[in-house]
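With one protein chain removed, the remaining protein chains of the complex are shown where they sit.
Each chain gets a letter, A and B, in the order it is written, and its residues are counted from 1.
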Amino acid sequence: MACMKIFTAFISIIMWSNVAFAENSTGIPKRIVSLAPSMTEIMFSLGLGDHIVADTTYCDHPEEAKAKPKIGSMSSPSLEAIVSMKPDIVIMSMDDNPREIYDRLQGLGIRCYVWTARKINDLPQGIRELSAVLQVPEKGNELAAHIEQEIGALAAVRKKTQAERKKVLFIVWPEPLIVAGPGTAIDDALALLGMKNAASAAQTIYPRYSIEEVIRQEPEMLFIGMATGMDMRTVSQGIVKRLSSVPAVRNGAVCYVGEGLYRIGPRIVEGIKELAQCVH
Amino acid sequence: MSSVYSGPILELQNVSFGYPGHGRIVRDLSFSVGNGEFIGLLGANGSGKSTILKLASGMLKPEEGSIGLWNKPVMSYRNKDRAKLLCYFPQHLDVNVPFTVRELVGMGLYPYDIPPKMTVDEAVEMVGLSDKMKSFVTNLSGGERRRVFIAMTLIQGAGLLLLDEPLANLDIKYQIELLRLLRELQRKKEISAVMALHDINAALQFEKVVLIKDGAIIGSGRPESVLSKEMLKQAFDVDVEIMRTQSGGVYVGYGN
Partner (left out) sequence: MRSLKTGLLLAGALAVVLTALFAGPRFINPFAMTPMDREILLAIRLPRVVVAVLMGMALGASGAVLQGVLRNPLADPYILGISSGASLAAALGMLSGAYIIGKVSVPLAAFIGACLVSVLVGAFGWKRGGVWPERLLLAGIGLNFLFSSVLMLVMSMSSDEGLRRTVLWMFGDLSMADWTLIPSASLLVVLGLGLAMARSRALNALILGDEFAHSLGFAVQRERLFMFAAMALMTSASVSLGGTIGFIGLLMPHIVRFLLGADSTVLVPASAVAGGAFLCLADLLGRSLMPPLELPSGTVTAVIGAPYFLYLLRRKDVLSV
């Protein structure tokens, strides 16, 4: 939508102005507050774990992130908690945090950075930009290059097995049935591996499908994503049974994958690898 | 006021009215109320009595005709001024909010910037509810509640009272008491009153009875002449007996 584009452009301008300001401050920010689990993970990968003074209650990777002081949830963090942490910079994600938090923190004179990358292909560049702001450009480049390499390798595998254009669906939640649609990292990953996401033309990014719709699509492969703390095999037993007529179920091509693809960050590569393993 | 002005307190001339889509309720009605007159407006349910009172009070606007209050069109008065002259007491008393007796009666003072002479205590005493001053009206019986509203009416001190079935839900003791109270006011302060009734025997108490059927007056005058067998048959579609008591009083018997 045009409004989204204006919004993104606006945010990019803000982002760049933040980067411009970064040149004034000396050295790596010592007190970082993270407002999104994906940001926490990336920053730990950049070696900035010790500089993170607080994160959200949902930040659970890596283990050390769990032990950090918490400032609340992603959608409704405690302003007081953030302010009392005396942060040098607050790292937010456009997808996870509401715009109001950004406005409010800016209004309080706190420096903020908003991560905007959503697609897998934008991840390396996003890491480079974030690491530039956080004054660790070399580490960022290293991480980004590593990710580019891995993704390149996976894509190369796809080129070899060009004939495979399997029709697939990635089920995010079985009941009600919600699948991954366009604009998700999952959709990106599937395309990367040369698969055709049957839901890639949907209207929303996590569309709700009817059983009938799935059966009509006749997916050759079904992926079922893991949800934290739940055994998805048992939870999705019902739905798999009801989909017993689709080729994927008939041929036993139902694959349970972890949550690596749910968070844009370093573990996304593992997530893609998991998908790749299912196919072969 | 009363010594100088000698015309009718209330005058309806050729008044017609109907709610949109409901046909005429009141047709070409004319009657007047003189100073200190008590008039019983008698008719069956649905004959238009309540509507006539609402028209007289200025709540409804007639389609045709005029309504004069102290010789000025009733709707030309400012609301507060009219409230000091005219009080309209509806048929249905429906309060589910716990006002105290004192609070409710006190509302009768609303039209006044300078309070009139009667106090809330006096008004409440006149209706015999002094011991219930702090009670919630929602906790009183139907009859007691009616008396509270009557106290409110008293304190409002209007010269013309329009009462719609004021005796309903009252024990005979309080019916008599209310009529006695009104008579006293009539004597001392020369208030005028129009009371809508459907109890024929009560109508006999009034100097003038106006008999209503289907929104039109079919008889008007002293009760003895208006409340004849034929007239009552026409108004109420019943056969009744008019009896005389030994002391010269009149009452209507229901027959057997």
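Keep this in mind: a contact is a pair of C-beta atoms (placed from the backbone, for glycine too) under 8 Å apart; a residue touches a chain by one contact, two chains touch by 3 or more.
All values reported here derive from a predicted model rather than from experimental measurement.
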**Prompt:** Where does the absent chain touch, in terms of which shown chains it meets?
**Reply:** A, B
**Message:** Going by the contact rule already stated, which one of A:Met39, A:Ile71, A:Leu154 or A:Ile171 would touch the omitted chain in the full complex?
**Reply:** A:Ile71
**Complete:** Touching the hidden chain, out of A:Thr204, A:Ser244 or A:Gln277, is A:Thr204
**Asked** In the complete assembly, which of B:Gly40, B:Gly68, B:Pro111 or B:Gly157 touches the absent chain?
**Response** B:Pro111
**Asked** Which one touches the absent chain: B:Val95, B:Leu179, B:Ala202 or B:Ile218?
**Response** B:Val95
**Positions on chain A contacted by the hidden chain, ascending** = 1, 3-4, 6-7, 10, 57, 70-73, 75-81, 83-84, 86, 95, 98-101, 103-104, 107-108, 203-206, 208
**Fill in**
Contacts from chain B to the absent chain lie at residues 20, 54, 57-59, 79-84, 86-90, 92-100, 103-104, 107-108, 110-111, 136, 138-139, 149, 156
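Quick note on the criterion: only the chains that are shown with their structure count from here on.
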**Item:** Centre-to-centre distance between chain B and chain A (centres being mean Cα positions), rounded to whole Å
**Value:** 79
